[in-house]
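Can you keep this structure in mind? I'll have questions shortly.
Apart from one protein chain that is not included, each protein chain of the complex appears where it belongs.
Going in written order, the chains are labelled A and B, and every chain counts its residues from 1.
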Amino acid sequence: MRVAVITSSDSGYEGKREDLSGPVIEKMVTEAGYQVVSKVILPDDRKMLEAELARIADAGEADLILTTGGTGFSPRDVMPEATLAVCERAVPGIPEAMRAYSMQFTKRAMLTRSAAGIRKQTLIVNMPGSPKAVTECLEYILPELHHGWRFFWGRPGTVRGNNGAFRR
Amino acid sequence: MRVAVITSSDSGYEGKREDLSGPVIEKMVTEAGYQVVSKVILPDDRKMLEAELARIADAGEADLILTTGGTGFSPRDVMPEATLAVCERAVPGIPEAMRAYSMQFTKRAMLTRSAAGIRKQTLIVNMPGSPKAVTECLEYILPELHHGWRFFWGRPGTVRGNNGAFRR
Partner (left out) sequence: MRVAVITSSDSGYEGKREDLSGPVIEKMVTEAGYQVVSKVILPDDRKMLEAELARIADAGEADLILTTGGTGFSPRDVMPEATLAVCERAVPGIPEAMRAYSMQFTKRAMLTRSAAGIRKQTLIVNMPGSPKAVTECLEYILPELHHGWRFFWGRPGTVRGNNGAFRR
C-alpha cells in the first residue's frame, strides 16, 4: 500500500513551526510495512490542497493519502472542504469512527471536521492535527484501511463473497 | 408500510451470482408484517439506480425503499451517490447508527458508505451488501423506521407533542 502524506499548515509551510504530525504519520505507516511515496507541507489554502490531492490521485501515485491539519474551526482550516471537493465518492464512516473513538478520550473530538473520500483509485483520509490524536486515530483505523485496500481496491461490487464481508 | 427492495449488482443482474441479500430483506420485511410492493436487481449503474429510486418515490409506490449492494469501494459501487442525488433531504443518523452498531461486531463496518434520505414521502435507506450484515442491521433499524412512518409521514412539524418525541 503506497501512502502519501500532506500537512496543511500556514506556519509549517513558512517554516515558523515544526510539523510534528506529518512525521508521526510517516513513522507509523513505515513501521506498519507500507511505503511513503511522498510527503509535503502546504499552506492552509484550499486551491493548493485540492490541486495536490487531485494530482496524486490522478497520477495513481498513492493508494492512500493521509492528511493532517486544517480540520479545525479557524477560517483558514479548509482541509475537509478541499477533500470533499476532489472526491467522487464520500466515505463518511471513517471520520465517524475516528470521532467516536476519540470521544472516549475527550468529548472535544466532536469538533473535529475530518472527512474522507475516494478519487479514482485513491482513498483520502483527513487525520486530526495533533501528534497525540494522530497516533491514537491512525493506530485505530490503519488495519481497516489496509483490509479495504487488500480486498477491494478496483474489484467490482458483487452480491456476496469477500466484498459483502467488507461491506459490513 | 409498503416497502420496495432494490439490489445493486452487476453479476446479480447478469444472472452470474445469486442475489442473497434482496431475498433476506424481503423475508424480514414480510415477517415483520409489512408489504413488499416491488423487488428488482439492477446493475451497478448510477443512472439506472437513480431512475428506479425516483420512479418509485414519485409514483408514491412505497413508503420505504431498502437497497442492498453498491456501498463498497470498487469503482462500480455508486448506490450512496445515486441515493443522495435523488433525495431532497438527507437522514444521516440512520447510516451512522447502522455503522456504529455493526462496529460492535467488526471494525471494518467503518468502510461501509451507506446513505439514507427522503424523496417526497418515501424514505430510502442503503443496507449493507452481505446477507449477514443485512440481517443484523435490518433487525436493528426496522422498528425505528416503522415508528417514524407511523407517527410522522406527512405530518407537518410542530413544536411539541409526538413530533417532538420523534425528533429525539
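Rule of thumb we're sticking to: contacts are C-beta pairs under 8 Å (C-beta built on N, C-alpha and C of every residue); 3 or more make two chains touch, one makes a residue touch a chain.
What you see is a predicted model; the values in this text were computed from it and never measured.
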Contacting the left-out chain: of A:E18, A:E88 or A:E139, that is A:E18
The one of B:M110, B:L123 or B:L138 in touch with the missing chain is B:L123
Per the touch rule stated above, subunit A touches the missing chain via residues 7-12, 17-21, 44, 69-78, 80-81, 92, 95-96, 99-100, 102-103, 105-113, 115, 128-133
Listed in rising order, the subunit B residues that touch the chain left out are 88-94, 96-97, 100, 118, 120-121, 123, 141, 143-144, 147-148, 152-160, 163-168
